[in-house]
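Apart from one protein chain that is not included, each protein chain of the complex appears where it belongs.
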Amino acid sequence: MATRTKAPTTTELVQAAISGRKTDVVGTLVALGLLVTIFVSLGVLVTLLADMLIKGWSVFAERGLDFVTSPLSPDPAKAGLSQGIFGSVMLMVFVVVVAFPLGVGAAIYLEEYAHDTRLTRFIVANMRNLAGVPSIVYGLLGFTVFVQLLSGVTNGRTLVSGGLTLAVLVLPIMMITASEALRAVPEALRQASFGVGATKWETIRHQILPVALPAILTGSVLTVARAFGESAPLLLAGAVLSNFFSAPAGTGFATLVTEADYTALPIVVFNWARQPQKEFIAITAAGIVVLLVMLLLINGAAIYIRDRTSRK
Amino acid sequence: MTTAAIDLSGDPKRKRRERRVRVVFQAAAVFSVLVSAAIVLSLIGKALGFLLEIDLSQLWADGWFPRRGRFDLRTIIWHTLVVSAIAMVVATPLGLGAAMYLSEYASPRSRRILKPTLEMLAGIPSVVLGFFALKFITPNVLTTIFPGTQQSNLLAAGIGVGILIIPLVASVSEDAMRAVPIALREASYGLGAQKWRTSLSVVFPAALSGIVASLILGLSRAIGETMVVAIAAGATGGSLLQVNPLNGGQTMTGAMASLAIGSDQVVGEAGTFDSLFFVGLLLFFMTLALNIASERFVKRFRQRY
Amino acid sequence: MSEPMNRLVTTPAAVGDSASNVASAAEPSAVFSVTDLNVFYGDFHAVKDVGVDVKEHEITAFIGPSGCGKSTVLRCFNRMNDLIETARVEGSVRYHGVDLYGNDVDPVQVRRHIGMVFQKPNPFPKSIYDNIAFGPRIAGFKGNMDDLVESSLDRAALWDEVKDILNQSAFALSGGQQQRLCIARAIATSPDVLLMDEPASALDPIATLRIEELMHELKSDYTIIIVTHNMQQAARVSDRTAFFNVSLNEKGQRTGHLVEFDETGTIFTNPAETATEDYITGRFG
Partner (left out) sequence: MDTRDTGSIGTGNVVHRHHDETRHHFSEILDEIRNGMVEMGSLVVENARRASVALVENRLEMVQGIIDGDKEVNQRYAELERLTFETLARQQPVAKDLRFLVSSTRILYELERTGDLVVNIAYIVNDLHGLPASAQLRSLVERMAAASCDLFATAITALGDLDEVVGRRLDADDDVVDELVEAFYEQIGKEREVIGLEAGIALNRLGRFWERIGDHAVNIGENTVYIVTAEFPGDTHLALRDED
């Protein structure tokens, strides 16, 4: 407190108390530290991408499109991705055809029809937990149910088994995504629709789905992207794990899907990655580059769909 | 004039259609439930079969050598824990730091760039990270620091898994931090707290249960991650209990992958292949417990705000 | 009761201190003196040419329709607008004669002297005790924290209700109690001024009246500025009322400006401006 002789004015006291923009050392350090963490993470990403490009560059430079169109081969100089790409694309078709309608349908039932009973809560909790089950466990399911139990339908180790396995894997995620999209639709919209005498289905079809669709579609495409990169369950669901297989020339499309051996892009990468020969490093990296480019395309599709549907 | 009686019974066609639609959606939901039942049943059946087939003392045998009928759970569980612990050591500071930066410090513009970039990391398939761990992290990073590093080792796998779960930890805990009401930050600023103090003393504790949930979820993912360990930790048949993370070792998922790879030519003692299901069931329950725990924390967080 | 830790301005309770007593005699009695205040958010001119004087130990109320800039002006008094990146403040806001937007003024310090209570009760998710102790702790309070917590809660008329549950979560309290906790939390840093941004708008009528009563008691120790959308509240609690209104500027944007500033009795019984009368009688627009 001030002395009696020379009393500072209130203004001086206030001035002294609120001034002094000391550089906040702790604050700067904290901000810097946080910034470093995020750039380390991004740095890893950049390093990874650069490493793949560097390692795989020679393959593209020397072989060009031949690398993408050639079949598997034990000889790294000849081995290509065509079977892997075909397998992956067909697997995605299964995922879309099976998991999308089931997941969205189940979500609609649970969000719009089912009452909030113990059973529905149990189902929802179940789906959430299933979404967190390690993917290799789904491989066990695929092996037991699709490869062995239903081999009469799936013909064992075929694209059908693999596709159904991946579809089951993404089903809970599809459902959760769709549920969240439906839950984001304002309750007022439902009430307004019921208020003018619409039935439940009319409300869903004309009011709720149009609003929720962009989010459902975007989420679904992202889910498909996740399935595209998935390999652990396919190890068990019958994908070919050697560096060579072939179907007889002229095999029909239907036979290729329902009866022939198959593999997928990530599985091809996995097989190559395990090879001890140095020559495989380059084609593994090149295969990864192709895999990442295809993932980028799928994610781009998600962004495109979101932009298009939400503009309406 | 009298008013005609009003018919409130409704159009029967419309009513039939409503019922049909409902049944379709219900079927979809029921099917989804059946799938989950199928998973558990297919696991439990074969896992029990495995337990009946083998000499139970082999679950505490010396090392994990399924083809020789030695199924030492301690080995693979310990290795799983080592890999997960390393992953958490990598992902916790990086994930939480990134989350706090994005939630509290980043300007809307830099957030719009940084966040999707970070999410790209989440989109990298695990085979890719496995290869990256095996052919970049181990030779270029680890052998430089620790010259004795084996070509396949738990440390590289742990780092790879850690990188894989950074975006998960970051995004869940960023959600939690952003869900902390602006009002709390304003209250803190209003009391004369600086930004760093507000972030660390107000936002972080307020989001704590969500952050814990993100870490548990990350741990669950780390335990269940297969391809990175299969490629980088040495999933080649059997393994002995390993304390040094610079050596290779078999984790639970690694063991499963290696059995799966050999699935069409697995020969050996009884139960060799079926051990896959037992380990799978174990994995299922471990991750289930973690996921439920994580859900609890998220729920506690949601109730608060 | 513990010593106020960073009080600058004498209150009647502290009149014994001759030094600042002499000082304040020479000062203008206005705690805040605002002239030509203009606030922009980017290109948007939010508040135009506001001038008000806020007197010590009075309750000054800001009323007006939504978008009239009353909260924006309030947030200039403790530089909360600094937290919005695009915000820009022109004109002068003098606090006991010191320009709050002067070059060497640290907004963090400003906020330690000018407390704020917000629209919705916003206790930290901590115990009641830690909520009160947060402000003093970050300001480096060295005295007896227990005493400070008790005196702050007592002044906010909450001590009797919470003295046995100090370690429980603040969320256990009712909305009205939470808001009084927030007031106690603001008091704990010994501010000179309390800014209240619609402090009762999230509360039920009885809790609202209790907050208003509390304000009456607090005004002997603090200068209070309250923003309220509820003009009856302004009528009930304040000594002076500033009425803000919205006008469309040449770009078609809604800009707030001050219409009338006078004693509350005058504003509510015989306002000078037609716009004020139209607003308080509900004939607005």
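Each chain carries a letter (A, B and C) given by its place in the written order, and its residues are counted from 1.
Basically, contacts are C-beta pairs under 8 Å (C-beta built on N, C-alpha and C of every residue); 3 or more make two chains touch, one makes a residue touch a chain.
Source: prediction; values computed, not measured.
Trainee: Who does the absent chain touch among those shown?
Mentor: Per the contact definition above, the missing chain touches C.
Trainee: Who touches the missing chain here, C:79, C:112 or C:236?
Mentor: Of the listed residues, the one touching the omitted chain is C:236.
Trainee: Using the touch definition up top, pick the residue from C:42, C:102, C:143 or C:265 that touches the left-out chain.
Mentor: The one listed residue touching the chain not shown is C:265.
Trainee: Please pick, from C:43, C:85, C:160 or C:250, the residue that touches the omitted chain in the full complex.
Mentor: C:160
Trainee: May I ask you to list the residues on chain C that touch the chain which is not drawn?
Mentor: Per the touch rule, chain C residues meeting the hidden chain are 157, 160, 206, 209-210, 212-214, 216, 232, 235-236, 264-265, 268-269.
Going forward, only the chains that are shown with their structure count from here on.
Trainee: Common contacts of chain A and chain C?
Mentor: B
Trainee: A-B or B-C: which has the larger count of contacting C-beta pairs?
Mentor: A-B
Trainee: Return the distance between the CA-based centres of chain B and chain C, expressed in whole Å.
Mentor: 48
Trainee: For chain B, which residues are shared contacts with two or more other chains?
Mentor: Answer for chain B, listing residues that touch two or more other chains: 194.
Trainee: Of all residues in chain C, which touch chain B in the complex?
Mentor: Against chain B, the touching part of chain C is residues 78, 80, 83, 85, 108-113, 115-120, 122-126, 134-135, 138-139, 171, 182, 185-186, 189.
Trainee: Show me the residue ranges of chain C that touch chain A in the complex, using the header's touch definition.
Mentor: Its residues touching chain A are 6, 8-9, 17-20, 22-24, 26-27, 95-98, 100, 102, 104-106, 109-110, 113.
Trainee: In their complex, what parts of chain B are in touch with chain C?
Mentor: Where chain B meets chain C, its residues are 107, 181, 183-184, 186-194, 197, 201-202, 205-206, 304.
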